[in-house]
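Okay, handing you the structure first.
Note that this complex is displayed minus one protein chain, with the remaining chains in position.
The first chain written gets the first letter, and so on, giving A, B and C; residue counts start at 1 in each chain.
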Amino acid sequence: MTKLVYFAWVRERIGVPEEEVALPPEIETVHDLLRWLKGRGEEYAFALAHEDVIRVALDREHTDHDAKLAGAREVALFPPMTGG
Amino acid sequence: MTKLVYFAWVRERIGVPEEEVALPPEIETVHDLLRWLKGRGEEYAFALAHEDVIRVALDREHTDHDAKLAGAREVALFPPMTGG
Amino acid sequence: MSEHVPPSIRIQKEDFDAAREAERLTRGRRDVGAVVTFIGLCRDEHGTLAALELEHYPGMAEAEISRIAAEAMARWPLGGLTIIHRHGMVRPGENIVLVVAASRHRHAAFEAASFVMDFLKTEAPFWKKQHLTDGTNGGWVEAKESDAEMLGRWTREN
Partner (left out) sequence: MSEHVPPSIRIQKEDFDAAREAERLTRGRRDVGAVVTFIGLCRDEHGTLAALELEHYPGMAEAEISRIAAEAMARWPLGGLTIIHRHGMVRPGENIVLVVAASRHRHAAFEAASFVMDFLKTEAPFWKKQHLTDGTNGGWVEAKESDAEMLGRWTREN
């Protein structure tokens, strides 16, 4: 199982802050994951419509869309950060 | 009369913090003034030996050695500054 | 610096006392020549903003700020570095973020504090939601291109 966590408007649009999912074995990269999630329902399709602005962290480290999930236990999806 | 004021090691070497002098009419520039002062005694010659490091202010504004005194009422001589 | 102090990093709901944090980095020390303190505050956006709601990614926020702090400590000879970022509701005029950098010399302190803020803006997982004075939801603050561009200033030449 993989834990997915969402923040800010990604969280608001998907409607839950986190969930556990069983990823199909063919989901290898962050990009694959985003495509797969968008097929799960319109709330996902809306939240992830503009894939290029979605930031991703694997086990709490920033990564890019080409990265392999490589067994990450926690995958976070969120908009560009606006702290400070 | 022109008021001359000295600071830091220029003051210590000359031995007085300030003095009033009647400058001869041929003293036109800062450079002329420094040359003239060096002829006033060994304490002046010692204080102003390395002319290039002496900083000058005319009526409390930084200036360079080529500047004309142009009737300045207060001429200050001091080493490079080390505030802050 | 003669006394190496690890960076102090806090993510908290409560306000902070910038003066006390700065004093912590200098108390009892005589080798600190420069302390730079940055305080980021909530503006009211010409009276339109009632509050900012700061969301963060617990765990990753600490990890990411620690990484930024370690990078700053590696780049400049710092005698101390403190970073505090608040979360939750913050009203105009209130504090959001604090960075204090202490060093022997002023440039290290200025550069380190500025570096930390630039990376914190774009890399630390925090998001701001706007609550407006007219009672409506002002949406999420959008990331600025200019913030991302600022990172280019810190590219190492080697």
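Methods note: a contact is a pair of C-beta atoms (placed from the backbone, for glycine too) under 8 Å apart; a residue touches a chain by one contact, two chains touch by 3 or more.
Nothing here was measured: the structure is a model prediction, and the numbers come from that model.
Of the chains on view, those touched by the hidden chain across the whole complex are B, C.
Among C:Ala22, C:Ala69 or C:Ile83, only C:Ala22 touches the chain that is left out of the view. In the full complex, chain C touches the hidden chain at residues 2, 18-19, 22, 26, 28-44, 46-47, 92-93, 104, 106-107, 109-110, 113-114, 117, 150. In the full complex, the hidden chain is touched by chain B at residues 5, 7-9, 57, 60-62, 76, 78-84.
Methods note: only the chains that are shown with their structure count from here on.
Rounded to a whole number, the gap between the C-alpha centres of chain A and chain B is 72 angstrom. In whole angstrom, the spacing between the mean C-alpha positions of chain A and chain C is 27. Contacts with at least two other chains are made by no residue of chain C. Annotation for chain B: no residues touch two or more other chains.
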